[in-house]
Each structure stands twice: as structure tokens, then as C-alpha cells.
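A single protein chain has been omitted; all remaining protein chains appear in their positions.
On to subunit A.
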Amino acid sequence: MPIQVLMPALSPTMEKGNLAKWLKKEGEPIKSGDVIAEIETDKATMEVEATDEGTLGRILIPEGTADVAVNTPIAMILADGENAADLAKAPAPAAKAAESAPPAEAKAEAPQPKAAAHPTAPAAVSEPEPEVPEGTEFITQTIREALRDAMAEEMRRDGDVFIMGEEVAEYQGAYKVTQGLLQEFGARRVIDTPITEHGFAGVGVGAAMAGLKPVVEFMTFNFAMQAIDQIINSAAKTLYMSGGQMGCSIVFRGPNGAAARVAAQHSQDYSAWYSQIPGLKVIAPFSAADYKGLLKAAIRDPNPVIFLENEVLYGHTGEVPKLDDYVVPIGKARVVRKGKDVTIISWSMGMTYALKAAEELAKEGIEAEVIDLRTLRPMDTETIIASVQKTGRAVTVEEGWQQSGVGAEVAARIMEHAFDYLDAPVARVSGKDVPMPYAANLEKLALPSVAEVVAAAKAVSYR
């Protein structure tokens, strides 16, 4: 029976890709290991190698097709002795390819499809920022693009801003966040470092002490544990230890928390760790607009800023105000969805659970108010308290661990400032108290779920 070639998943978080080019024609013989096609993901262009031998019987997805879902059959390989007539015997495709789109532009970095918001990212109930004037045009961007634009804009604005990290320049970013920056700003300002987190974090802090404004990218925050001494002891504490004489304006940024199927050492959420440190500001946005506006604010801030991104969110799209200089103030939470019955407080990836849960709860007549903290330090206690005073009930949602977590801090602040308004103890939904497992089912269990948020919201509502 002919063999199906399926659209491969080329990264832990890839869900779809563009079929850029076929390198073999129908009827051509194929050996195991031959490169048969090129696939563009949102991070890179990758080659697909054949794992079977035979003849390329039929191409099912023509080149130039965008948004082909992982596991969609893209071609059929005929074994020895089979011919075109055998193709009909092949099993029905397991998944449907996306609608054919016009051919992508022939360049290595495919533009992000201007698709609707990612299915796992519920559309935020749009409450315009106070800083966005009425009538402002919005553009649809991925979070990855929003981050890149934020850095590019700040680098154009201030010659002291530069970016350093592993694979930020020639590779165009391990997650393609720095795409195009080397081409625009050159090797002086977009600097590939050796794999030495401790060392280059220290070099960055030293450069900041000398007055430059580095943006230090960690490929992921898991690797920043190697550098945490420089971040905390050197970057966060020096202003105080010098009596205000010497501080450092520096941003440490990169993906934080669980990606997908990369197991314990690559899946930790550091929100609570950094948010404990006086001297640091800690930002962990959810929406594309906030990613852009807050990164610009972080780069301008004269203090060391931890900017926690999320790999799963990089490909998500959102509406970003088309303004020359869109800067979102640090330290302000945002009420993303209004409601009167229960307050759900989250940030970054946790917002995906919170917003979906709010939709579920609405179906059952519970109106949840959802707050995106956006900044973890300084924390916007006021917005939390104002909401809890209205709803009398609160649920926190985070992917990180519960003990000494950010949810624990939020719960304590609610207790301190709104105890008399509470109609139920604050509930915490969090990552489970285990190292992140690899197996898909266990990983899912280790992370929070929409069902857990719904259950917690009902529990505090006594429903």
C-alpha cells in the first residue's frame, strides 16, 4: 500500500506550517534520507527528509500552501511494484489540509499568516487602553512580531540600546524574535554570544553600569538560572548598595514557563522567583499589544527589568495599536473582562485558562471579572482589591508552583486589604507540585486546566 508522508512537527510548539517548496517531482525515485520538501515554520525554514524508499507517487499539498496542520498527509510514496493506480487504495487523510492559500513570498522568513487569533487564545474582550486615542488603527500581529518591533523601535530611538544573547543575530533568534534586527542594526548592536549565560549576563550588567542599555536575551529563562547571581546580586542590588549612585538600565528577556513536551529542566515558571526581589521589575504580558508596549517601557526603564515571555504565545496574534510610540506603563494591571460574580486573576499564559473559563462560566450564569496582572513587580494591588471588593470572590491562575507562588502573594494581599469583602477563601489554580513530566498526558495533568479554573470559580461562589 502506498505510504503517506505527513506534515511533520518541527518544533515542540509547532501546530502548522507552510509548504514552501517541493524538491522532488511526482514520479521521481526517493531514497531514505533524501530531502523532499522545505517547510516554513514561524521560527525557521526546515527540510523534510524521506524516511521511506520508493517513488513520489503524488503530491497532495502543492508548494506555496500556507498553514498546513501537523500530521496532514502531504504526499504519497509508492513502494516498488506499485503504480499510480494503487494510490486510490491509500487510507483517507487523517487531517484536512488548510485551504490553499496563494503562494508565500519566496523568502526564508515567511510572513505570519494574518489568521484569526490562535484557537487556544480566546479573543480578549477588548477594553481599549487609556493611552490609545480613539480612532486609532490596529494591526494584527503575532506576539513574536510585536516583540521584534518593540526592540527595533527602541534601537532606532536610542543608540545605547543593543541586544545580546545566544543566536540572536545570524540565526535570527532561536525563536525568531530578533528576526531582521542584525540586518537593520548590524553586528555592533545585535550580538551573538557564546553559550555562557553567567558570563554574558555579567557582561551585560557591566555594560549597563557603564551607561549602555542592554537587552539580554536568554534562549529560555531556564538557562538564566546559570546567571541568576548576576541578575540579583549585581543588577538588582547595586543601586541600593551604592546609595543611589550607580544603577543599571537593563532588560533580561526570553521565554519563561512550560513550552510543550520539553520536560522538567526546560519547563519552569520563574514568575515567583524574580517577583520576590526588590530592585527588579518583573513583567509577564499576555496580549500582543502589551508585549509590544511593555517591552518598550522596559527598555526605557532605568532599572533592571525581567521580561518574561511565553513560547506558546509567540505565534499567537492580537491587535496592536498602530501608533508611532506605543508604550504601556509598567505596574498596571488590566481588567480584560468585566463581571460581577468572581474575580479571576492571572497573567501571561495563565490568561488563556482564565479567559476560556470565564466564557464557560458565563454559560452557567456566572459573570467572571478577569484581571491580567501584566506586571508582577510592582504589583497593581489596587486593581485587584477594587475588583474583589465588587465580587467578593477571587481565583488566581498560574502555571507555576503553588508554594510561595504569585497566587499566594495575591491571596495574601486580598486578605490584608479586602478581608471584610470576601465571601469565600481565595482559591489558587496552579501548576502541580511536581517537576514537569514529559509524557503528553502527564504534562497536561501537571498544568492548570480550564476545568480547574471553572471548578475553583464555582467553589468560591458556592455553586
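Miscellaneous remarks
In this text, contacts are C-beta pairs under 8 Å (C-beta built on N, C-alpha and C of every residue); 3 or more make two chains touch, one makes a residue touch a chain; residues count from 1.
In the analysis below, contacts and distances are computed from a predicted model.
The protein name that UniProt records for the chain not on display, among "Peptide/nickel transport system substrate-binding protein", "ABC transporter permease", "C-type cytochrome biogenesis protein CcsB" or "Pyruvate dehydrogenase E1 component subunit alpha", is "Pyruvate dehydrogenase E1 component subunit alpha". Between the chain not shown and the residues A:L6, A:A69, A:A152 or A:M209, the one that touches is A:M209.
From the options A:G135, A:G244 or A:G365, the residue with contact to the chain not on display is A:G244.
Seen across the whole complex, the unshown chain contacts subunit A at 162, 187-188, 191, 193-194, 196, 198-212, 229-230, 233-234, 238-247, 278-279, 281, 302-303.
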